[in-house]
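All protein chains of the complex are present and in place, except for one that has been dropped.
And now, chain A:
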Amino acid sequence: MSPINFVYLASVLFAIGAAAVLLRRNAIIAFMGVELMLNAANLTLVSFSRMQGYLEGQVMAFFVMVVAAAEVVVGLAIIITVFRSRQTISLDEPTELKG
C-alpha cells in the first residue's frame, strides 16, 4: 500500500476535525475536533517521514503530542472555568471579546 494513502486519510481526518471545530457548539466536541486535526497533522508528518526516509517527521510527531497534551490541560481548564462562571459549555454564548 502506497504511503500516500495515509496522507489522504490524514486530509480527511483534518477536514472532519475542522468541521467539528467550526460546526459544533459544544466546547468538548470542538476540543475533540482540535485533537483530531492534531492527529491528522501527526499522521501527515509520519507519512512524509516514511516516504522521504528521514526521521525528523517522526520526532516532530512526538513534539506535537507533547504540545497536544499541554494544550488539553490548558483547554480543559478554560472550559471548566467558563462552565463554572456561566453554567454552559456552548462556544457561542461568551462573546465578551467582541470588538
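The definition used in the following text is that contacts are C-beta pairs under 8 Å (C-beta built on N, C-alpha and C of every residue); 3 or more make two chains touch, one makes a residue touch a chain; residues count from 1.
Assume contacts and distances are computed from a predicted model.
Per its UniProt entry, the chain excluded from the display bears the name "NADH-quinone oxidoreductase subunit L", taken from "NADH-quinone oxidoreductase subunit L", "Sugar ABC transporter permease", "ResB-like domain-containing protein" or "Cbb3-type cytochrome c oxidase subunit". Touching the missing chain, out of A:L13, A:A30, A:L43 or A:A61, is residue A:A30.
Against the chain not shown here, chain A presents residues 18, 21-23, 25, 30, 91-92, 94-99.
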